[in-house]
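As structure tokens, the structure follows; a few thoughts come after it.
The complex appears here minus one protein chain, its other protein chains still in place.
The first chain written gets the first letter, and so on, giving A, B and C; residue counts start at 1 in each chain.
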Amino acid sequence: MSASTETEQELARVVEPGVTALAVTAHVSGLVLERRTPLWWWVGFGLAFGLFVLFLAAVGWLFIRGVGIWGIDWPIAWGFAIGNYVWWVGMASGGTLISALFFLTRSDWRSATSRIAETMTVFCVACAGIMPVIHLGRWWYFYWLFPYPNTMALWPQFRSPLHWDFVAILVYVAGSLLFWYVGLLPDFATLRDRARRRWQRIFYGLLALGWQGSSQHWRQFRMLYGLFAALMAPLVCSIHSIVGLDFAGGLTPGWHETQFPPYFVFGAALSGFAVVLMLVIPLRRALELTGVITLRHIDVLARLMLTASLLLSYCYLIEVFMPFYRGEEREITVMTSLLTGYYAPWYWAKIVLNGLVPQLLWIRPLRLNRPLLFLVALCVVIGMWIERYVIVVGSLHRNHSESSWFVFVPTVWDWATLAGSVGLFLTGFFLALRFIPMVSMFELRDLLHKKQAGGGR
Amino acid sequence: MPPPNNARRAGGVTGVPAVPGVFSPTANILTKLVLYTLLAALITLAGGAWFFPNTTYATRVGIAQPQPVPFSHEHHVGGLGLDCRYCHTSVEVSATAGLPPTHTCMTCHSQIWTNAELLAPVRQSLATGTPIRWNRVNALPDYVFFNHSIHVAKGVACTTCHGPVDAMPLTWKGASLRMSWCLDCHRDPAPNLRPKEAVFDMDWKPTAATPSGEQLMASYHIHPETLSDCSVCHR
Amino acid sequence: MTARKELAERIEGKLAGRSGRSLWRSLDELAREPAVLEMLHAEFPGLPDLAEARVGRRRLLELMGASFALAGLTGCGPGEAAEEATPYVTMPPGLVPGVARHVATAVSRGGYADGVLVVQQMGRPVQLEGNPDHPASLGALDPIIQAGILDLYDPDRSRTVLKAGRAASTNGMLKALVDRLPALAADGGGGLRLLTGTVTSPTLARQVAALKRRFPAMQWHRWEADGRDALRAGALLAFGRPVDTVLHLDRAKTILAIESDFLDGAPGHLHYARDFARRRRAAGEGRPEEMSRLYAIESSPTLAGARADHRFAARPDEIEATVRALAAELGAGPAAWRQDAPGWLAAVARDLSASRGAALVHAGPAQPPAVHALVHAINDALGAPGRTVTYIEPVEADPVDHGDSLKGLVDDMAAGRVDTLLILGANPVFTAPADLDFARALAKVPLSVHLGTAPDETAMLCTWHVPEAHELERWSDLRAFDGTVTIQQPQTRPLWGGWSPHELLAVLDGETRPDGHAIVRATWMERFQGKGDADRLWDDALRLGIVPDSAAAPLSASLLPALSDRLPPPPASTGGGTLTALFRPDPWLRDGRYANLGWLQELPRPFTTLTWDNALLIAPATAERLGLKNEDVVELRSAAGTLRAPVWRLAGHAPDCVTLPFGFGRKVVGRVGHDVGFDAFRLRRLDQLWQLPGVELRKTGETHRLAATQHHQMIDSPDVVRHATLDAFRRDPGFAKRKEPEHSLYPPYEYPRNAWGMAISLDACIGCNACTAACQGENNIAVVGKEEVLRNRQMHWIRIDTWYEGEAAAPDQTLFQPMTCMHCENAPCEVVCPVAATMHDADGLNVMVYNRCVGTRFCSNNCPYKVRRFNYFNYSADDNRLPMSWNPDVSVRARGVMEKCTYCVQRIRNARIAADRENRPIRDGEVKTACQQACPAEAIVFGDLNDPDSAVSRRKASPLDYGVLTDLNTRPRTTYQARLRNPNPEIREV
Partner (left out) sequence: MSVRPGTGHSLRGRLAAFDDPDAMLKALRRLRQEGFSQLEVYGPHAVEGVDELLGRRARALPLVVVAAGMLGVVGGFFLQYWGMVLGYPLNIGGRPLNSWPAFAPSTFELAALTILLIGFLAFCRVCRLPRLYDPIFDAPGFEHASQDRFLIWIAEREGHDDHDLLRRLLPEGEGVRIDEVPA
């Protein structure tokens, strides 16, 4: 038969032929329990940890001297820290969307990729959660944002979008952790039962909490998991809407945008799918998961990325259109300065990287070309950081008060914090790779069983 | 994907030695133990955080401060009946009540107890012109701007905040001076108000003739709704 | 003991019957009792060492004998109670702990007096305010005088006698001086020389006179680098005698300012600013006919030029030509001068003569004598004398031409004719014209004694340096621009010892233990003879801060004939390619003496908004021609030598000339001012003090970063600063009003008690920055340093936005707009704070609670006016400043918190407490914000909006009143009154 029809069939399959439930179980748990730690892991982890140390250094110096070590100035009082925060929390959405949203839609391709995505989410959220705290002028008082009874008889100011954000990120951290862990319970049980080394049996035994796989357990489990999924899906949308409100809640021209909540959700989704792709593409080879993470998965993720990019591009258009449509003088000033001014290179970079580059994915052969796809995803991830940077800095540098117009120039510490946070993420993720099954075994068993029952697809 | 045969296929169950579970029955008890301990710890912590600020250790209320000269308000105020303003001269006109200069002590002690051992530091101070260094009893943070004169003018008695000074051999803190404590009164001053003439009175008791707190508030023109403004104390 | 008691009673007795504030203007009544001074001083043991160690504010207050520690200024949280409280041993009579008192004195500027009230807390000066009774202040203060308090507490002040730059003993110095006396007496003091700056002190004059009797041959030299020789010379040309000119701008309808400094730095400029502003505001207040019209012609922009209705930029030579032409137009000079007069001149001449008797021409000190002579002639022709100007005997004691005087000294020193040189408070080694090479000559003087508050360039090269008592630490007297005398009284015991010039001179006069108080008092006892109870007069003088009726009597000076023949020939045209360098004082550092004051270094210069640097100022067009951008470092070559300086394009600067601000580039100076900027004095020549023709600029290719505080000065949106011509205003009085949102989604809050608000009149503002400086002092605003300003992190709560209208090269007009927190009723900043660190109080103040702030900085991002400032670092702690120099009424902010204008809430609160104690409402004018108080132009008014008769309500009732960015429905409490211009219809818009 012809090559094209071959790919047709390849693309049709979420699991390669001949893959059995037991085989998957055996292989995936083998990665954690038996396989010698491969060289690539050590190298990758080494690099990641190096960056992580850089992060500690940057934050350490920050705590000693104050936020003045960053490039933030007057009137641009927010800089990288906030940009980084939005960036990380945006990428985190990828995991939640895939494992929660597409659980609700019962998409069969989700099963094999959900674990990688969720793990990614957990560590992205960690990075995101740190940023708003270290960006505080007096970070050691961050707990004042908690509503707790105190001798000052004071309360947080609940009207502030920043406070909504504080609550949202808190809930999101808790949510994605729980969702991740609950999803892991049956797999921990499997590991417990397959493990031969004593420490492994105890370690995973503890994590499994004594999961038995009784019909009672399964019934409650599916109930809870469905519930969490149904909760996480709106939650992820809400947090990005609230992040959007952090800006829309302010009246700085360029921030005061009604469209920001969806705008930020789309942006989050785009970067989320991109980062999942960036992880899935290398991992399916490195972990020999080609049997269960097929071209179908790659293709679907690529299509999702394309869709998200289209949605976001629409927002970009509105963003340009609205000021001129409204004829709001100051908003026009901001927009024109973005289009032509000091930050124009950044602005156009964002347009190209997030709006144009993903358009390549209309063409199927390009979608299936993994290296290229990886590059596109990389572009998007970078582009999304730039987008946040432009939003934070670009608007402030053309604020209402012309006499205070100024520019933001990042310092070495800004870059160190950014790079360091990447290190924080990778360090966590590499550790997860070593100790956590990267494919949800029970879901694949379920899936394969259904497939047999249904005969093929 | 490696071939399925690498899966450890269990042979017939019969005869296969059972792989016993990881944990022994005690594990469950241990788990419960750990969980309950954690819970208890959490509760204790929260409780502690809740109660500690109100302990005298934290507030120092009622803890007498050692002083270079064991000055006794009990003796001078309770006993001799000196008026507060004899020493704390600026209390009615200034933010600060004012500590008496050595000079003030000596107005009497140049005549009586002229060579009492206890008073040596005082005579020393006057002779050498070096101030006596008292240990502070009531202290507020730098960012709090308290003003004595207005409180006195509005019928808040010394004892209301400083406690039964006339019963203090060595002076101690009369109240926590916490923000919440300040607010309690700033939000509802009525119960703490006295007629002007009773402000410096150590053992004043309201009588039937005493106007009510509300009447006093009216006569003093006190508007509680403005008294919990942050700018009242923080500048 | 009883002795002390009696003493105290005596004093109380003496003071009985005097009331309130005035009581405390007379420290001297107490001071006359030496015992009292002792008592006062005994309370501050070991202050100097304290200053050395960087002690915390808390510890210091204890040592200051601060029972006001109890005020809650100091304190601590739980657990930390082992803190000490230290009462006085003997309370200085009448002192009330925690209550500020105001003591009158004066601070000199260029030798002339500015009357101040020193705010004292616990017997220590914490702030300077203007003395409303003093003619040169009228209650206002300029930044330089305000910084005097910082100067007093400057940790880099000299603390010991130096010999050849090394610490030495006072006795050694005294011995050296006294040993010379016989020799001096022998030859009549031929080798004895005295060098001072401009001196107006009657006492010093008296002392010198006395010395001259003792040493007939001694000489007294004067050198003021930023001096007014040209005015003196001009007067000599015109009248044949030196006179000082006092302006009466309140009577001036039409004014011509020839690069005039009557708003910048002229003696009396605060007084002039008030008179001027009052007439400018007239139109807005419904008296359009009173509004004055100001023409300005200048090379280097001045504040007067910025306020002019018609401003003409011209090269120095063009200016002189124009003035001659004007003189001719007005019949005060030969018709021949009329040639090459600019087109607009005729119109100006007509306008001037039209308002004869109400017209006034004034020229600045940088103009050549000829111009000043002509100005006198023109004023005469306009009937100005006796109306808009009055002439008085020079205020300077025994006036001389400083240039000649200094030259004489240097020549004699070089020739070895000087064996004893006393330099009192001057720094000639730094400020003297380069061609004199003062330093070399100085080396030839066997005994040179320098008296100065800080070790400077001169101190290092003199044989002896003697620490000088600060003006707030010593007895002296000063005269103001109009001759009014103020007796300076010490506000504190000299922090680091220190001598007053009077005391040092007394040593020469043979006194062994000179006492400044006695010396100054002697002068006045003598002068008060026969005027009634001398003691009484003395006390009144101290209490009021002026000697009543001591202003100089006006005198009639008549023009000498044939002025035109006696004038020096007009300078050759310097146009066409070659450049002229103009030497001008830096507006804040003047001749460099204030270089170590952080407030002044960081205070933005008018127009350029530059801080921490001087720059070569050049017209954009000229810069274009030479291919120069801002911050390019150029090498400036001239016959007088070469100089490297960074370039700053300055809109409105005259073409073909560049301005070199001097006063920077100090080499021997404290930590703050060390090696900041370039030293323009190095090119200054005695014969070319103010302009140096024929200089060349060479681009070096290097750049030097300049810290400006405003980066965008062309008006894009006419909304923020609103202005119109007088005619336009007549046609449409409501031009400043815009449609504003009447509706709000939120139910309005009621502010029943007071509703504090502010009105700022752009019509009055002259852009002098006094408000910014006053605010910095009152509110403990930290200095952040150049690096931080480069990052735009300056902390000023109120800033002067400078705007140009028209094209950048030659703007039609310059507008100043003081910008500070608007205290919006719907404050956007408050809503976004997650910890409620900023909110409204019952009077509608937008309150900022530092100790609650966690530093999210969202409020700053959300403030449309960008008036919030953030402590990116621990600026207050890093600020090199003595703890006791902070204002105890205001929290010192820590790292990581936001801060902003509070409407001086501390003053409001103190007034409220005072009022509540008496169960009465706060009176209008009882609360003055620091900026309002300092403003010479009365541009800022503050008060209660609930009271329809309050000054602020009346201001806001003006048709010119408008709010900034009100379309955002912020409902600002601070509003502005639009600027009006009064152009001459005969002159078409430039």
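Here, contacts are C-beta pairs under 8 Å (C-beta built on N, C-alpha and C of every residue); 3 or more make two chains touch, one makes a residue touch a chain.
Source: prediction; values computed, not measured.
Colleague: Taking the whole complex into account, name the chains on display that the unshown chain touches.
Modeller: Within the full complex, the chain left out of view touches A, B, C.
Colleague: Which one, C:Ser353, C:Thr700, C:Asn826 or C:Asn984, makes contact with the chain that was left out?
Modeller: C:Asn826
Colleague: Which candidate, C:Lys253, C:Arg791 or C:His840, sits in contact with the chain we can't see?
Modeller: Reading the full complex, the residue touching the unseen chain is C:His840.
Colleague: Which of these, A:Ala12, A:Val53, A:Leu104 or A:Leu209, touches the one chain of the complex that we don't see?
Modeller: In the full complex, the listed residue that touches the missing chain is A:Leu209.
Colleague: Across the whole complex, list the residues on subunit C that are touched by the chain not included here.
Modeller: 744, 746-749, 824-831, 833, 836, 839-841, 971
Colleague: For the chain that got dropped from the picture, name the residues of subunit A it touches.
Modeller: Listed in rising order, the touching residues are 21-22, 25, 147, 153-159, 163-164, 167-168, 170-171, 174-175, 178, 182, 186, 189-190, 192-194, 205-206, 209-224, 227-228, 231, 234-235, 238-239, 242, 245, 442-443, 445-446, 449, 453.
Colleague: So which bits of subunit B touch the chain we can't see?
Modeller: 7, 10, 12-14, 16-28, 31, 35, 228, 230
Criterion: only the chains that are shown with their structure count from here on.
Colleague: Comparing centres built from CA atoms, which chain ends up most distant from subunit C?
Modeller: A
Colleague: Out of A-B and A-C, which chain pair has the most contact pairs?
Modeller: A-C
Colleague: Counting in whole Å, what is the centre-to-centre distance of subunit A and subunit B, each centre being its mean C-alpha position?
Modeller: Here the centre of subunit B sits 48 Å away from the centre of subunit A.
Colleague: Any idea how many Å lie between the Cα centroids of subunit A and subunit C?
Modeller: Subunit A and subunit C have C-alpha centres separated by 58 Å.
Colleague: Could you list the positions in subunit A whose residues touch two or more of the other chains?
Modeller: Each of 154 in subunit A touches at least two other chains.
Colleague: Among the residues of subunit B, which are close enough to touch at least two other chains?
Modeller: 53
Colleague: Per the contact definition, I'd like the list of subunit B residues that touch subunit A in the complex.
Modeller: 1-4, 6-9, 19, 22-23, 50, 53, 176, 178-180, 183
Colleague: Looking at the complex, which residues from subunit A come into contact with subunit B?
Modeller: 16, 18-20, 22-23, 25-27, 30, 149-154, 192-194, 201-202, 205, 210, 288-292
Colleague: Quick one: which bits of subunit B touch subunit C in the complex? Just the residue numbers, please.
Modeller: Listed in rising order, the residues of subunit B that touch subunit C are 53, 57-60, 65, 89-90, 93-104, 106-107, 110, 125-126, 129-150, 153-154, 220-221, 223, 225-226, 229-232, 234-235.
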